[in-house]
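Left out: one protein chain. Kept in place: all the others.
Chain IDs A and B follow the sequence of writing; residue 1 opens each chain.
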Amino acid sequence: MRIQLNVWRQAGPSVPGQFETYSLDDVSQDMSFLEMFDLLNEKLIKEGKEPVEFDHDCREGICGSCNMMINGQAHGPRARTATCQLHMREFKNGDTIDVEPWRAEAFPVIRDLVVDRSAFDRIIEAGGYVSINTGSAPDANTIPIEKDKAEAAFDYAACIGCGACVAACPNASASLFVGAKVSHLALLPQGEPERKRRVIQMVGQMEKEGFGDCSNHGECEAVCPKGISIAGIAMMRREYMKAIMG
Amino acid sequence: MKTDTVQKASAIRSLFSSPVGKKVLTGITGLGLTLFVLMHVSGNLSYFKSSDAYNTYSHFLLSLGPLLYAVELGLVAFFAVHAVQGIRIFLGKRKARAHGYKTYASKGKPSMQSLSSRSMIVTGILLLLFLLIHLKTFKYGAYYETIVDGVPMRDLARLLTETFQSPFYTFGYVAIMVLLGIHLRHGFWSAFQSLGAMNPRLTPVVYGLGVAIALIVAVGFLVLPLWIFFTGGNA
Partner (left out) sequence: MTLDAKIPAGPLESKWNQYLKNIKLVSPNNKRKYTVIVVGTGLAGASAAATLAELGYNVKALCIQDSARRAHSIAAQGGINAAKNYPGDGDSVWRLFYDTIKGGDYRSREANVYRLAQISNNIIDQCVAQGVPFAREYGGLLSNRSFGGAQVSRTFYARGQTGQQLLLGAYSALSRQVEAGTVTMMPRQEMLDLVVVDGRARGIITRNLVTGKLERHHGDAVLLCTGGYGNVYYLSTNAKNSNVTAAWRCYKRGALFANPCFTQIHPTCIPVSGDYQSKLTLMSESLRNDGRVWVPKNAGDKRPPLQIPDEDRDYYLEKKYPSFGNLVPRDVASRNAKQVCDEGRGVGTTQLSVYLDFRDAIKRLGRDTIAARYGNLFEMYERITDENPYEVPMRIYPAVHYTMGGLWVDYNLMTTVPGLFALGECNFSDHGANRLGASALMQGLADGYFIIPYTLGQYLAGSAAGGVSPNDAAFAEAETSSAEMIDRLFSGRKKRTVLEFHRDLGRIVWDNVGMSRTREGLTSAIDEIAAMRASFWNDVSLPGRQDTLNKNLEFAGRVADFMELGELMARDALQREESCGGHFREEYQTPEGEALRNDDDFAYAAAWQHQAGAPAVLHKEDLAFENVSLSQRSYK
């Protein structure tokens, strides 16, 4: 099928970017969205032009590398799907597709569709862990954990750190990402000793990184490839208030 | 290495300025204001019973004296904190995404994004402007007197009746009340989420309740000016 692409091109962090229009004639329904970009890039290279840079790695929805704003939707139209898992059969012959990078001051553009998401790493560094040195752990079955609790913790632990929540949030807030990690560890006994410090540190770092505040738009949950619930944001707030109160 | 901002940070600063605290405050104040408008709207409805009933009601409130002042002070504080935090959140968000998207579209369910959620700042600021005019019109408006059951009191019913003869006031009010409904449609649910009280089971229930309250408040308010305008109101 025939697809027209409006792609954001930006040569570097400090130069202005613009949209370029490309058209591809031989896109297959069974291609993934990134494979369509491979096709585009091969074409551009053959024409002596610079290919579009974009992040990708696992191409199966788990590493969180890929990040495209597709027709104004983070990771495109399909729910619970990362860009790399999106297939061209979601589109029609003749469609025009706008592709932009994640946009947030905390995620500066590096080049074309590649952005810098290291703010997420710094948030985790601020407290998204259990302080346990290697070798000091007790037997794994020492603490039984209710199956349902473990499952609930898993739902939050499933975050792939892609940043779609930030990209789609009208406020460019990182609350879902932070809420997911806070909730994952708050639900487990292992997270207990550091639960106060963790939430205060992580929320503090989120603020420093320049993300917006959360106005409860809930768009983040809709675009999250892992479908993480904004109940995690509510839990983060509870944890935070408990932590500063006492 | 990052310093431990943490432990030391005062709870007060966290409450006013952290991303969580800001929302907890808009949430608490928002719910407080919701409670106020619910009472206000039910008070207003006594006008339909009779002007005397309405005047007696407001006279009763006034007679509370210091208690009323305390409540009024609280109201001012709530409005102020609510508006200030709301505006800060808005400014923060503009800074967080200085460069917007060419195209932007919601992905639909389970997103809670709506016209309401995206226009909170607009509806909010219009409410603030409305409030200033509103206080000037009524609270600090013309002072008529009347006597009900031998007790002299302010005839607010008359002021209402007179004010809403004007199409400008009537339809202006109607418009504002619609905005208030829009504000509350997202606001009510949102406040509970801000206070950390929501989970996936409760959310649809509370959101529904919020829509109902928004409707009740908006309709409850706007029938009064419309009724006065079209029927002339209580004689």
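Please note the rule applied: a contact is a pair of C-beta atoms (placed from the backbone, for glycine too) under 8 Å apart; a residue touches a chain by one contact, two chains touch by 3 or more.
For clarity, every value in this text was computed on a predicted model and none was experimentally measured.
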**Prompt:** Among A:128, A:204 or A:232, which residue is in contact with the omitted chain in the full complex?
**Reply:** A:128
**Asked** For the chain left off this view, which of A:17, A:51 or A:72 is in contact with it?
**Response** A:51
**Item:** Residue numbers in chain A that touch the chain omitted from display
**Value:** 11-12, 28-32, 34-35, 38-39, 41-42, 44-46, 48-51, 53, 55-60, 62-65, 81, 85, 87, 89, 110-111, 114, 116-118, 120-121, 124-141, 144-147, 150-151, 153-154, 157-158, 160-161, 184-185, 188, 190-191
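Please note the rule applied: only the chains that are shown with their structure count from here on.
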**Prompt:** In angstrom, rounded to a whole number, how far apart do the mean CA points of chain A and chain B lie?
**Reply:** 35
**Message:** Under the stated contact criterion, what part of chain B meets chain A in this complex?
**Reply:** 2, 4-7, 9, 11, 14-15, 18-24, 89, 92-93, 95-113, 117-118, 120, 186, 189-190, 193-200, 203
**Fill in**
In the complex, chain A touches chain B at residues 6, 8, 19, 69, 71-74, 77, 79, 98, 100, 103-106, 122, 125-126, 168, 170-173, 175, 197, 200-201, 203-207, 210-219, 221-223, 229-231, 233-238, 240-241, 244-245
